[in-house]
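Here the complex is missing a single protein chain, while all its other protein chains stay put.
Order of writing sets the chain letters: A and B. Residues in each chain are counted from 1.
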Amino acid sequence: MVRLKEGEVRIPSGCAIAGILNQKGTCFSGDRIISCIASMRQRSNGLGGGFAAYGIYPQYEKQYALHLYYDHEKARSESETLLNRNFKICYAEPIPVRKNSRVGEAPLAWRYFADPREERLQEQGMDEEEFMVGMVMQINSGIAGAFIASSGHNMGAFKGMAYPEDIGDYFRLDEYRAYLWTAHGRFPTNTPGWWGGAHPFTLLDWSVVHNGEISSYGSNRRFLEMFGYRCSLQTDTEVIAYIFDFLMRREGLGLDDTVKIIAATFWEDMGDRKLAWLRHRYSSLLLNGPFSIIVATGNGMAAVNDRIKLRPLVAACKDDFLYISSEEAAIRKVEPVLDKLWSPSGGEPVIGLIDNKVGLLEPKLNGVFIRSA
Amino acid sequence: MALTMLAPVFKVEREESRCIKCGVCVQQCANEVHHLDNGWMWTNDEECVACQRCVSLCPAQALAIKEYPLSFRVNSHWTPATIREIYAQADSGGVLLAGMGNPRSYKSYFDHLLLNASQVTNPSIDPLREPMELNTSLGNKTGSSELSEKPLISLRLPIMFSAMSFGSVSLNVHKSLSRAAYAMGTLWNTGEGGLHPDLFSYKDNAVVQVASGRFGVHPAYLENSAVIEIKIGQGAKPGIGGHLPGAKVSEEVARTRMIPAWSDAISPAPHHDIYSIEDLAQLIETLKVATGYKKPIAVKVAAVHNISAIASGVVRAGADILAIDGFRGATGAAPMRIRDHVGIPIEIALAQVDSRLRDEGIRQQVSLVAAGGIRNSADVVKAIALGADAVYIATAALIALGCHLCQMCFTGKCNWGIATTRPDLSRRLNPEVGAKRAQNLLQAWEHEIKEIMGAMGINAIDSLRGNRLMLRGIGLGPEELKILGVKAAGEEG
Partner (left out) sequence: MKITAIPDYCLGCGLCRIYCAAAHDGFQGNVLRAFKHGSPLPRINLINWQGLTYFNVCRHCQDAPCINACISGAMQRDENGRVYVDNSRCVSCYTCILVCPFGHPQVSRERPGILKCDLCRESNREPACLKHCPNEAIIWDEESGPTGSAKNKVHGE
């Protein structure tokens, strides 16, 4: 039997999600997030787990940190040719791993710290981010056997086909220190077939972990395609990441507005003219169906539920830490005594930012990102 | 003519043991089929059109209308209908006229599309317990902020009543549909016959048409509207104008259309000020200027072979709403050969146009309205999943008002008081009853759409629009699936 890979088939799944942020920007080891997500083992089935970590590459924080998975050496040589043509690569190495029997056949994992070549940007007439998005799309859909797991600054995604705690062990996350960790344990209803299909899904600095199934996928996807996004993975999560990217980076909307688009206020409660306009304009980006998601950038994270709260989501604070999780128990596991714990209402975002940050994206002086959360 | 070779099409069967000779059938049949002479009931079957009025009203259930027993030798090429049509043309030397929509057995793509539902991985939503939004807004959605938003029209449900002119239908039809549209928070459409002064109070729910005859178009008409629709063509007769026979142009129709009473009202085939796309752009702009840029301008075109290029042009010409009328769309009168052989199915046209507008990045500039043969709420859901923002219904609305699809609208002798302006006939449609029935129909469909969406795990129609993953084709070839943009039943994704 030929096993279809994720990307060739769309696979619904249930999940556990978790996120831990130190709002002062102090880095801490991956042990905590592993312990947190491991306690929700029943929400996963061993067919997908992963982490996003922010602040792990301070020595290369100016460069794009590219995590690539290769099915074979040929994919690596093809990809590296492409990368070399488009980037100045400061440093490249295989991602260190600790083999364990609970993680099956793994792809080659490499990381590159790279700057886009100025002349390539000029040629293409794009800004750096557009260029990067283009590169990611090109490698993911163009080179067989190669997949970009993450492509942001000072961050990385570590994911694969196993329980999340085993993936954490495999990638030696206990040895990394980050100020923001998100994690995902997956319960796909079909075998995803490859590591690229695991979560978190990332693009530039964005990472998304997501529990749920987006029944509006077809609408969302066809809307995004009008703006050049190619949903090569066919996962709901990919669509969510692109929606955030589209609304916040390209349309310059703030997080509040973005949340009001993906989990729109019901028309019968719609008092605000601006919200109504947002809903009219971006009605196809409403996320329908059950979901809870954590979206993160280097500036912080935001969690939101679908508007009728069909999936679990709890949040808690303790000192400088913000915790978000599918289950309260997972938070208590790593922080038994909390200052505050609450269950956010459907469509009401929980936003945690590093202290001096004003939004998930940096405000830009050229005015593109002046509206922020 | 001495000899007509036309045999009756229908046979009226009266069960003598039941007939009470009450004369209701005699009194009700405008075609004068039934007669009562000194206690003797007899029928003139040639005149029967099978409108079922007598059958419906007979208090003794004594009547049945049957097809006239086969009178031709069996021939699968020369069917009885074909032969009859030749006789009729040999008799008259004229173009065959027909009413309502294309009745031929072309494939209905709606019947080859299946809907999705949630199971386990995604909870279905119970519309009785959770909010379920069918709210739809029509217009150009590209306004860059709430302050520069283009005029939009909000509907409570994505179903509107399609254009039917006063004159082709009775004023009571307009009264019924306008009241139902008001009650349901949607729109009705005047058609090209003007807006009767009695209905000015329903202006906020009215789509007023500007068609090639420009009947009844004046500043107050344009102002008294929610949307102005330029009618280029209609699905029942693409490329063909309109002809309202003088006999239907009563004093009131004449006043509303601003033409002399009892004179033929002829709509030219093209707009004589629109010979090309740039002329359409000018008319759109003219109407926007005339109404202070406060109303969305719709353009209605028939679904023809190169519909997607036409649609793209219409959107670029500035239309805020594009209504596409498929080949099942109905009419009061059309040449039969045109009605039955010109145009393409709405499902195909809609899928094509939605995809094309997305490819060109102009889908946000326009709302798509699908029309022509929408029969039930499942068709509505399928049309929206294919890419429509809303649908127009007209035949279904008339059926709700009592139409039995006898297809003889052009005679003006509609026994149901619908396609007529004769006072004695049009009074048969009490607008109180009509409004309630049309409203009931919309309400019923609204409930059904909510159920279907809830089963899909969707609680806003926005998430259904263009969501072709909610559809699967059954019994369709690869080319058809490709054009519709849907996967085959059994394909995952």
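By definition in this document, contacts are C-beta pairs under 8 Å (C-beta built on N, C-alpha and C of every residue); 3 or more make two chains touch, one makes a residue touch a chain.
This structure is a prediction, so every number in the text was calculated from the model and none was measured.
Undergrad: Identify the visible chains that the left-out chain touches across the whole complex.
TA: Looking at the entire complex, the absent chain's contacts are B.
Undergrad: One chain isn't shown here. Among B:L36, B:L96, B:V304 or B:V433, which residue touches it?
TA: B:V433
Undergrad: Out of B:I20, B:A81 or B:I474, which is the one that touches the chain we can't see?
TA: With B:I20, B:A81 or B:I474 as choices, the missing chain is touched by B:I20.
Undergrad: So one chain is hidden, and I want to know which residue out of B:W188, B:Y202 or B:Y392 touches that hidden chain in the complete assembly.
TA: B:Y202
Undergrad: Just to verify: which one of B:G361, B:P423 or B:G493 makes contact with the chain not shown?
TA: Checking the options B:G361, B:P423 or B:G493, the one contacting the hidden chain is B:P423.
Undergrad: Spell out, residue by residue, where the missing chain touches chain B.
TA: Touch with the absent chain occurs at residues 17-18, 20, 22-24, 27-28, 56-57, 59-60, 179, 182-183, 198, 201-202, 423-424, 427-430, 432-433, 435.
Everything below uses one rule, namely that only the chains that are shown with their structure count from here on.
Undergrad: CA centre of chain A versus CA centre of chain B: separation in Å?
TA: Chain centroid spacing, chain A to chain B, equals 48 Å.
Undergrad: Looking at the complex, which residues from chain A come into contact with chain B?
TA: Of all residues in chain A, those touching chain B are 4, 9-10, 12-14, 189, 212-213, 215-220, 222-223, 225-227, 234, 264, 266-268, 273-274, 276-281, 283-284, 286-290, 307-308, 310.
Undergrad: Touching residues of chain B toward chain A in the complex: what are they?
TA: My answer: residues 118, 120-123, 125, 130-131, 133, 135, 137, 141-143, 145-146, 149, 152, 358, 361, 363-364, 385, 456-460, 462-470, 492-493.
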